[in-house]
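Only a single protein chain was left out; the remaining protein chains are all shown in position.
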């Protein structure tokens, strides 16, 4: 099920970075959900290259073509196929990579697994694969909103290397995040982060950081006990994004420094609603949403592609060196923000539909 | 698929903490794998209550009964059913919980999801559910060893609250870990950790910490690209364990403080074998194992059950207070070590069988 | 997924004919469905051996034990585990079979597949495995009725070898079927069928026949297009029952003798309801129920176990002869009637829950 995600709301992605197209089939989408090509395109535009001065200058229009499942801007209930052509193919830029394994990329492991590998670009390991996820999530968000009118899924850059933003998940809004090209939620950190990315890029180097995400308005009861806990599916979703190395929800790793007395979230009635006075649980208890905001963080390693010479080996087993080239992001986080949101939306939508099957 | 884990090697668990039994069915286990009841029992004994002075004194023998799928100590290829009776049922100890939601437990969310809830003990949210996982992993480990003779999966307590162990994943061994009741890998931290757990328990309080795990001997090529990345499935597996709040692999969150130049793992030939000179990737690249040790860490929050009065609400919507009682672990980490290992083994075994289907 | 059936309402069965127990886990059952042990037991009693003079005289009480998922006669929403102990183990009766492959049984194919085989009785290929299906369907039927109050699923013996019953699927009722031990729906054929089975048994021979099933009250809209068509899932469900060789729905094979003009079912309004004036479609069109009765037939081959000498081979490759012994059904159809109903109920329940996930 390598390229399938979800059980009730399922997506299947396909496509190498330099083949004919990348895309997605969505199966299990409820019928009569309003959706337009423009909504999908808008989502894709947030993740595409070339959108600002701090991301890769590759020029890919990434135009979504809807091939099935939608008629007159309404879903039919049948599989929705969305395809995005690969237009900016420059296989020549990658010739050396066909012979040398790029350090901390997936070249070697693909060869080890399959005994064969797409020789242009990152193949299936390219972040270009996430186009299908983002397109699918644009539709999933409409499904979510049809059932939960006030649902909000917002991600932002929490840190770039040592630069950390100060953001309140309870009040952060999309306008603030989208108002700056680094997509952080802290206006004071916009300039320092942009300058740092530019400086690092100028050195042919790269940086990573942390993206934080909040889901507000999620009703209690989503998520399933045991293996398909909401936090377990979120963790899997996030670790499936290229370049991620960690996930934590609520108090996370820092919560291990507290005692139970400090950590527990007391319950209190808020009118007819059960609430907690703190939210170290991060909106989930026992794998199921409790109605509080779901808050989690994802660690992204520094981009593996750097512009200085590195020690590596050839695919036929010789030690060698490799000098990075091509057009890459010195920091993937600004473009990863919509991908984190997309995966969170897909997890939520899947669990919403699963819960509906159980309700009577 | 809430209670199902795995695709090729699949387990299905069942059982509330205070019903007739808890157990597991394993489907997809290859035939003719040697396994005895004693091997399964030994695995269960590592996670059962009452095994030492720092864990809950509940007396549960947790005896594994094999109901199907094994004949003359060999697997038949058909579903293996293992059942463990619930013998120490004391529903009386929990009467108050039937009415009051325990803070940071799953009482409220189960009610919110299902409109009904097991009224004795934690029901399905009890850590007792993990018995089935540990039993299944004891069998999975035999499958792994049949294919990869030198495979090793070792977990240990990396930290208890602020107390951190110094352990080298490359050299740590099972004997060291099992030689102390806290299951840490650092002899110098055994006494401090034990003393700290006892002190915290004496206060009716609780603590959490971090468990670290290494998989040594994993061949390159396991794990699948895109959604079923090895690290994604490990993340899901770990976040499905009760009380977990975070997962990181390789450099993890700390890796976000490095630049790409510092973070990348250079490749080098070691005879005929491709190796890396550092292992910030944590043994996986692009979702696929690269032959290096797989190293990850899991954050466990402090135990939610504490022995002091806490603010909460009743199931019919009244503010109230709840005083914890019963026999609980002030720190779950020593007993969680075999569970972390079990889930890692299940992920690996599943991916091993999946990879075999692709190989020719 | 060999021992798993269903997607939203899923069952997992386990158990060999002569191991510790056979049983089932049901996952995905909605919460708060009323169910008692007595309802499950009543369903099992309809399929158990020894219930009449024309079925195998084996004495197996087949007592259902509920291990989890049900509290105070209500489902909890968590996995329901039901176990039935194997009490009448007489492995001695089968010694010869451990060495010789019984013709038209699964002894040889299990050996070919697994390289090992349960040496007592039919192992996993025994009809005893269907206990778990019948128990699960007893619960599924309560789920169905909670949503569709007038749903009816009725099967009966349509033919025993050349003896064919005349039954109207529109009016047949459970009382008529259960009033005779052969479970046919035609009172005139009861005695001839019983006499025929007795005569065949007296010869140490066996017979098969056809079971017909009707689902009345199924609303339009259940079933999914393409691969999970309602008729496709019914076909799979029926062919998964031991000894089945064919499935047909509506006009079936005989419908191939009609022209389109004769075969098509004209639509007509019946008040506000769309109906068809004939039902050669058998209640499904394009894989989806159309509100008419769903009618299908299942072919059962004659029981493979016969009491005369047969040509066969030993498991080490020698030609030999085998004389059947033990206590077997000369005709499985009377006991297969509740199994056909059970599988139909499981298919319907799964599709009901799947449809609910899509509805808004």
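When the chains are written out, they are named A, B and C in that same order, and each has its own residue count from 1.
What we mean here is this: contacts are C-beta pairs under 8 Å (C-beta built on N, C-alpha and C of every residue); 3 or more make two chains touch, one makes a residue touch a chain.
Everything quoted here is computed from the prediction, not taken from an experiment.
Only one of A:118, A:213 or A:299 touches the absent chain when the whole complex is considered: A:118.
Of the candidate positions C:155, C:215 or C:306, contact with the unshown chain belongs to C:306.
Residue-level contact of chain C with the missing chain is found at 1-5, 7, 13, 101, 103-106, 108-110, 112-114, 124-125, 129, 159, 161-162, 200, 205-210, 220-229, 231-240, 242, 244-253, 255-269, 272, 274, 276-277, 280-282, 284-291, 299-306, 308, 310-313, 317-319, 355, 358. Those residues of chain B that touch the chain absent from the view are 7-8, 28, 30-32, 77-78, 146-147, 225, 353-354, 356-360.
Across the interface with the omitted chain, chain A contributes residues 1-4, 10, 12-16, 19-23, 25, 27-28, 31-32, 65-69, 71, 74-81, 83, 113-119, 123-124.
Keep in mind that, in the parts below, only the chains that are shown with their structure count from here on.
At the interface between chain A and chain C, two copies of one sequence, more than half of the residue numbers in use appear on both sides, so the contact is built from largely the same positions. Least-squares overlay of CA atoms from chain A onto chain B yields a rotation of 180° to the nearest 5.
The distance from the centre of chain B to the centre of chain C, each centre being the mean of the chain's C-alpha atoms, comes to 39 Å. Chain B has residues 1-4, 13, 113-114, 124 in contact with two or more other chains.
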